[in-house]
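This structure is in structure tokens; I'll ask about it shortly.
And now, chain A:
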Amino acid sequence: MMESLFYIAAVVALSATILALTRANAAHALIYLIVSLLAVAVLFFLLGAPFAAALEILIYAGAIMVLFVFVIMMLNLGEAGEESERKGLHPRNWIIPGIMTALLFMELVYALEQVPALTSGVAVSPKEVGIMLFGPYVLAVELASMLLMAGLVGAYHLGRRFNVRNVGSN
Partner candidate 1 sequence: MSLAILIGILLVGGLLALLADRWGDGTPRWVSLVTIGVALVYLLTTVADTAPEYFNTTAAIGSDWITYLKLDWIPRFGISFELAMDGLSLLLVILTLLLGLIAVSSSWSEIDFKQGLFQANLLWTLAGVTGVFLAMDLFLFFLFWEVMLIPMYLLIAIWGHENKAYAAMKFFIFTQFSGLLMLLSIVVLAWQASLTNGSYSYSYFDLLGTTLNSNLEFWVMLGFFLAFTVKLPGFPFHTWLPDAHTQAPTAGSVLLAGILLKTGAYGLLRFAIPLFPEASMNFAPIAMSLGAAGVIYGAVLAFAQTDFKRLVAYSSVSHMGFVLLGLYAWNNIALQGAIMQMVAHGVSTAALFMMAGAIQHRLHTRDMRRMGGLWHDAPRMGACALFFAVASLGLPGLGNFVAEFLVLLGLFAVNPWITAIAALGMIGAAIYALWMMQLAFQGKPEELREFGDFGSREMATMATMMIILVCLGMYPQPVLDLAQPVLDSLQKLTPNIEAVVALTQVGVMDQ
Partner candidate 2 sequence: MNSLSLIPALPLVSAVLLMIGSARLSKRVVAIFGVGSVGLSALIVASVAQDFLTTGEVQTATLWAWISVANFTPGIAFYIDGLTVVMMSVITGVGFLIHLYSVEFMESDESFARYFSYMNLFVAAMLLLVMADNLLLLYLGWEGVGVCSYLLVGFWYRDPNNGAAARKAFVVTRIGDTAMALGLFLLFTELGTLQIQPLMAAANVQWSGGGTLPVLATALLLGGAVGKSAQLPLHTWLPDAMAGPTPVSALIHAATMVTAGVYLIARTHELFLLAPATMQAIAWLGVATVLLAAFAALAQNDIKRILAYSTISQIGYMFLALGVGAFSAGIFHLMTHAFFKALLFLGAGAVIHCLHHEHNIFKMGGLRTRLPVVFASFLIGSAALAALPFTSGFYSKDSILLAAWALPDIGPILWAGGLLGALITAIYSFRLVFIVFFGEANTEPDKQVGWKIAVPLMVLCVLAAFGGWIGQPLSEVFPATADFHNVAHSVEYIGIAIPLIGLLIAYLVFLGGQLSVSKLTDSSLGKALQNFWRDGWRLDALYHNLLVRPFTGLARLCRNEPVDIFYNSIVSFLRWSHRGLVSLQTGELRWYATTMVFGLLLLVAIMLRNAS
């Protein structure tokens, strides 16, 4: 049961990702991406990481994707860009990236064959994670806050002017 659930989720995640990355319409792509993230959240859950699964949904699918949505809406990316995007996805453009990706994937798979052991399936509860976070990783949390501050300040500085002076000189 669990196993089949895992494989279903995996297929969903993969196909949703592929679809997301091949859409011409950004909004559609975003929806697929969210689906993919949700599928990954299921995987997390199945792997015994409920805390991660929750965060995946809350922050990734929730917060970060909303940012995307916000930007897409704001820029009003609609039909106008679609045509050129479709052109960009012409099969001819697929050849080199496709081959390289396939090669890389095969190399990785080959390398991963040697990863030993099976999953224990032991769940790690949010409590244990919390203890770690405020134990050995306390400084990491602090640093993450600094990182987010940097992101915040950067995003503020870059984003704040968008509507005020829309018409740039060059």
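How these were chosen: all candidates are chains of the complex that A comes from, given by their letters.
We adopt the following convention: a contact is a pair of C-beta atoms (placed from the backbone, for glycine too) under 8 Å apart; a residue touches a chain by one contact, two chains touch by 3 or more; residues count from 1.
Owing to the predicted nature of the structure, the values given are computational and were not obtained by experimental measurement.
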item: Candidate touching chain A in this complex, from 1 or 2; value: 2
item: Candidate 2 contact footprint on chain A (complex, rising order); value: 96-97, 100-101, 103-104, 107-108, 110-111
